[in-house]
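Apart from one protein chain that is not included, each protein chain of the complex appears where it belongs.
Lettered A, B and C in written order, each chain numbered from 1.
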Amino acid sequence: MNGNTTKNDDVSIVLGGAAGQGIQTVEQLLVHLFKASGYHLYATKEYMSRVRGGSNSTELRVSSKPVRAFVNRMDFLIPLDKDVLKRLNSRITDDTVIIGDKKKLLGKNGDESLDIIDIPLSDLSKEIGGAIYSNILIVGALTAIFNIDQELLHNQLQASFGAKGEDIVAKNIKAAKIGYGYGQELASTGKVKVNVTKGQKVEKQIVIDGSHAVGLGAIAGGCNFIATYPMSPSTAVLTFLAQQGERFNIIAEQTEDEIAGMNMALGASYAGARAMVTTSGGGYALMVEALSLAGAAELPLVVHLAQRPGPATGLPTRSEQGDLLFALYSGHGEFPRIIYAPGSLLDAFELSQKAFNMAEKYQVPVFLLTDQYFVDSYYNIPKIDVSKYKNENYIIKAEKGYKRYEVTENGVSPRSIPGYGPEVVIADSHEHDEEGHISEDHDNRIRMVDKRLRKQGALLTDAIPPLREGPDNAANLVVCWGSTYQIVQEAINNLGRDDVALLYFRQVYPFPSNTLDYFRNAKNVIVIENNATGQFAQMLHLFPHIEVHQNILKYNGLPFSVEEVEKELNQKLK
Amino acid sequence: MNGNTTKNDDVSIVLGGAAGQGIQTVEQLLVHLFKASGYHLYATKEYMSRVRGGSNSTELRVSSKPVRAFVNRMDFLIPLDKDVLKRLNSRITDDTVIIGDKKKLLGKNGDESLDIIDIPLSDLSKEIGGAIYSNILIVGALTAIFNIDQELLHNQLQASFGAKGEDIVAKNIKAAKIGYGYGQELASTGKVKVNVTKGQKVEKQIVIDGSHAVGLGAIAGGCNFIATYPMSPSTAVLTFLAQQGERFNIIAEQTEDEIAGMNMALGASYAGARAMVTTSGGGYALMVEALSLAGAAELPLVVHLAQRPGPATGLPTRSEQGDLLFALYSGHGEFPRIIYAPGSLLDAFELSQKAFNMAEKYQVPVFLLTDQYFVDSYYNIPKIDVSKYKNENYIIKAEKGYKRYEVTENGVSPRSIPGYGPEVVIADSHEHDEEGHISEDHDNRIRMVDKRLRKQGALLTDAIPPLREGPDNAANLVVCWGSTYQIVQEAINNLGRDDVALLYFRQVYPFPSNTLDYFRNAKNVIVIENNATGQFAQMLHLFPHIEVHQNILKYNGLPFSVEEVEKELNQKLK
Amino acid sequence: MDKQIYNMENIDIAWCPGCGNFGIRNVLMQVMADIGLEPNKTVIVSGIGQAAKMPHYVRTHAFNGLHGRALPAAVAIKAVNPELTVIVDSGDGDMYGEGGNHFIHNIRRNANITAFIHNNMVYGLTKGQASPTSQRGFQTPVQVNGVILEPFNPVAVAIALDTPFVARANIGDRDQAGSIFKQAIEFNGFSVVDVFQPCVTYNKVNTYDWFKENTYSLDDSYYPSNRNKAFQKAIETDPLPLGVIYKNENKKTFENSLSVYEHDKTVLYERAERRAELQALIDSYQ
Partner (left out) sequence: MDKQIYNMENIDIAWCPGCGNFGIRNVLMQVMADIGLEPNKTVIVSGIGQAAKMPHYVRTHAFNGLHGRALPAAVAIKAVNPELTVIVDSGDGDMYGEGGNHFIHNIRRNANITAFIHNNMVYGLTKGQASPTSQRGFQTPVQVNGVILEPFNPVAVAIALDTPFVARANIGDRDQAGSIFKQAIEFNGFSVVDVFQPCVTYNKVNTYDWFKENTYSLDDSYYPSNRNKAFQKAIETDPLPLGVIYKNENKKTFENSLSVYEHDKTVLYERAERRAELQALIDSYQ
């Protein structure tokens, strides 16, 4: 350890410990403090599928410029127990500053080669009033190193612990002060050195995570109904909307199972709500029959599918982009759909808002495909200006002669809802006539199939093109979709080559008609995705007929790191 | 009507009427009688989703040579009511001989242009004892026209109605005799003329339908467990195995829902049974989560998926090949599978038998993809020699040190079952270690994903190549899969061109490694399938990278007819 | 109101002549007319099966969804628009078999909707397999040696879950059925009505006569408010009691418990978006 962080204006801090040890409290405090101090801030977490114990970690990046991706590098490592050192061992380098309770971490047979900056957390916290104060000791130390206003810290502690009584607040402040002392010592003696610049712009920004971005976008899109069964890593969207329900007229119902969730959402949609479900692969699998109902009955619906590694229960708290083709082909029979996969928080907000409007406009299911990495990551972004996102109303009154499934040129039938207008409104799961009643007529069948499939063409007019970054004539085109975007982006920026461009798809299906154009000059198309079989690469081959030259895949349950992508690209770029 | 059937050594007879009018009795009697008389015989039916009323029809083909496909042509039409004439109107030509109760069929505003050979069924049957005897009058007439031994007929009536008492038998025989009289009159006066040759070979053959072929194959494959929820058109396989349960040691359980069915099948498989489910698209949709469990826990499983038109409830009693891509990509996460799609009854038997062995050998789910047309069609085939179909045992004793998910070269781990050997056997839905216990280790994850996916490669050694018929250097290659096979085959035979070859896939996934070879000389690849989006053509493009030049698609709920395929091919062949 | 208001032109009803479903349709339309339910304020929700074709034969709004899934859709419709009268009408297989989980959990929800379950003790549409209510020994092409499972007792289960309105009717007795249907629809809370409905095609055991012979009507001396007594009635089988078997008038409905309706009864789709609030929420993130 040389005491200098490798890039001291972009510092990564990793906090590790067992579930229940309170890393999340530290994380939340620090995120708030860093941001309020004007630092750019990014955080992500990885955790085991258990409530107590195990070994989890959170990465915080504190930087002079925006940071929005997971790095492997640990400039600071703060291990709350030994397991952390073992588990994150491969990420420790000579440049990693490890701060912790030396005695506890190294014990008798401690790894002497590890140079640990000691803060005797156990002893100190015991003195203050319990092991839990270790966390605040650390917060205190870090605020010193990052030169954070102590009043800000104390106020924050007051806000966080005020409800538990003045005594607790006092102890926390005491811990913070002691920690601060240690931190100052480290900073002033030059043992650790960071050089991150604060900026006033950041102060005015907001920090949200992927789940909130999806949830806020849903509210912006007019969502007023969510019915779902809890499932990691998708539950936070339900929780968020449940908590905002009263304020935003949202009915948020936890259902007996996912099947109920999806069928409730469709009933709600029929009755005029803007409805969504949020789930993960296994739960979504149970919704697939009802997805097909959405297809047949042409009911608007938004599905937030937060992916995790399968098959079956798989790794419940880990990340993967393994359900893309499943989402694409799920449901029996043939009917159109849209699949969005946000790669940034703003995209998550925008796509979520848009999803509700596209679902209404085309009366099709719209997917938001995220993953554990995405929903659990946060960083600062400018305040979103809600007035920029308008909702359209696509519901009409059912007047005399109204036909729910009228055959139209673009396949979209005028949609009414029960009680709005004098005429009745039918939703039906069979093949039906234009009114919605069961029809076994073979010519009608053809008309209705064609009508529904025409929507797939119609909705291309609203297709979101991929985002291309980099030189027009770059020979290398690196393609990614969804959550990997900002990781790949940072990696490519780091490479600093002028023959590499990035192509990021946030609408992954259907492909905009001009998709091929984006590939024109590319001699070496490399697709990066977080799964084992290269699902998006398959889609590129199948739909716009793109020749993919190389794949970069990862499927150990973790997201790519910036460094990994750099390394892989270094090998694969031409 | 000219009184001569177009091809009088290959006659198609269509019986039409409402559900409940007894066409099925007629059908069964005739199938039996034609076949016992030495005629080649084919039958298929189409029916509405209702128990009484509506308008259904059965087509019987009686021929001097094997016939195995649906033709549009109606040499004879026997309408039991007016609706039939209306519904089948487009198929009536000048060559169609219509036999029926003229008064009832034409009524007051009868279509005078229709030339109907009158048998006053209503009056006659009333005399005999009720409308139900109309059916036997018709059977009698047809046996005269087709020169069927009357003793055979009377014995058959005795066998069919014996249980209802001698009086009923006598009335049936009386009806048969009267009908026979009418038929003889028609035949002897030359009003109708058929010239189908009988052959002794046929007499020794058997007549089965698609459901029975699948069911018998399952028994041959050692199936001893089926758990399922009824759903048209898949139910007959459950019914068949339930009825054979006692004789063949099969547990056949109707479950509370499809989810239970699939999870029971997996429990049974774990405990050492050879287990299957039978269902249709909507039911299968509910099984998708458990398919993923089969993938994760590596439990052998056979899924009979009898397709019908979707989405959602769709057309419950109709036919479509619309669930191919759904079967391929169903289930969250990534894991291998096999999909068979029989196109002939013998293939159905063989693939069904093989499915159980492949499921055991590779511990993967194996699909049998059929459809309503396929399961409801029957014809004569040579007796199947069971001794040709051997089952392999792939279960080993769990001895000390046994590891259920041992990492092996080809990805297949030795499989034991609980109670067989001293060691315990674990089945687990999480990512697990070699023993089967939950593991969140990231390197283990990679090992296990790789292990499972290696099976996909391994099972290629058992891949069934497509069947190619026609000249080696044919410029036109017509590709089909599953139930369309024999329809396309007959159409191509009829065309009699030497530049057309047929390629029939009965294993539709994964593709055998040498698939491309079959396409080498083809300049014009035409894929025929019974769906709206050309799903198999997509797979051909995606996997073996075949360029498909043209599609022939049908999605009105009915199978292709030979004539339709001929016509389409005539336009598309080069 | 005249029940003709619910009639539809040119309908071809797919039921078998003589089927108990016709009686249910008649009684339902009559009762709806008596209550005065406007077609455009009423939704009939069903799953899949013979019974479940009902919404295609009665002119009201209709949501004909998936097999077994009528209840979640119905409850959601009611929650989103409490001004609609929501009636679920489906089969025994649909509601107790495939839909069993929704049956028990929507009882717990207690939306103010009514469920009529056509109990013909058989799967009609799929041609005669056992349903959850099929009696022991009932033979079918699948249950070749007869049903070996304990028949599902919907009334007992409903009472065990404290469903606030539980009744059993026999469509063979249209007057009583009508009276029960009316009470059920008018009841404020989730009403479950198990309706004996002969299937003349696939159930040759539980016929009109059988239902007549094996049932009796609860008389005025029976008060349905005691849950234990109701349970005793519910498990009586020989004969089976008909009537309102259990009633609990003290339960709050699902809709009324939802926070969105606490201060404001406007149906959801009529409400204005709260964009300023949203901006405030976003701005509050720090």
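Here is the rule we go by: a residue touches a chain if its C-beta (ideal position, glycine included) is under 8 Å from a C-beta of that chain, and two chains touch if they have at least 3 such contacts.
Small disclaimer: the values here were computed from a predicted structure and weren't measured.
K.L.:
Write down which of B:P66, B:G129 or B:G272 is the residue touching the left-out chain.
P.N.:
Of the candidates B:P66, B:G129 or B:G272, B:G272 is in touch with the missing chain.
K.L.:
Among C:K3, C:K41 or C:H105, which residue is in touch with the absent chain?
P.N.:
Touching the chain that is not displayed is residue C:H105.
K.L.:
Tell me which residue among B:I438, B:I464 or B:L553 touches the hidden chain in the full complex.
P.N.:
Among B:I438, B:I464 or B:L553, only B:I438 touches the chain that is not shown.
K.L.:
Where the complex has a chain not shown, which of C:P132, C:G172 or C:P198 is the residue touching it?
P.N.:
Per the contact definition at the top, the residue touching the missing chain is C:P132.
K.L.:
Quickly run down the residues of subunit B that touch the omitted chain.
P.N.:
32, 35-36, 206-208, 212, 216, 219-220, 222, 224-225, 227, 244-251, 253, 255-257, 259-261, 263-268, 270-273, 275, 289-290, 293, 297, 383-387, 391, 395, 398, 417-430, 436-438
K.L.:
By the contact criterion defined above, which parts of subunit C meet the unshown chain? Give residue numbers in ascending order.
P.N.:
97, 100-101, 104-105, 107-110, 132, 144-145, 148-153, 156-157, 159-162, 227-228, 231-232, 234-235, 251-252, 254, 257-259
K.L.:
Touching residues of subunit A against the unshown chain: what are they?
P.N.:
Answer for subunit A: residues 20, 48-54, 229-232, 235, 238-239, 242-243, 245-246, 252, 254, 256-257, 282, 312-313, 316 touch the chain left out.
Here is the rule we go by: only the chains that are shown with their structure count from here on.
K.L.:
Name the chain pair with more contacting C-beta pairs, choosing from B-C and A-C.
P.N.:
A-C
K.L.:
How many angstrom lie between the centres of subunit B and subunit C, each centre taken as the mean Cα position?
P.N.:
Using C-alpha averages as centres, the distance is 37 Å.
K.L.:
In subunit C, which residues are in touch with two or more of the other chains?
P.N.:
Those would be 14, 48, 66.
K.L.:
Send over the residues of subunit A in touch with two or more other chains.
P.N.:
Only 259, 289, 293, 297, 429-430, 438 qualify.
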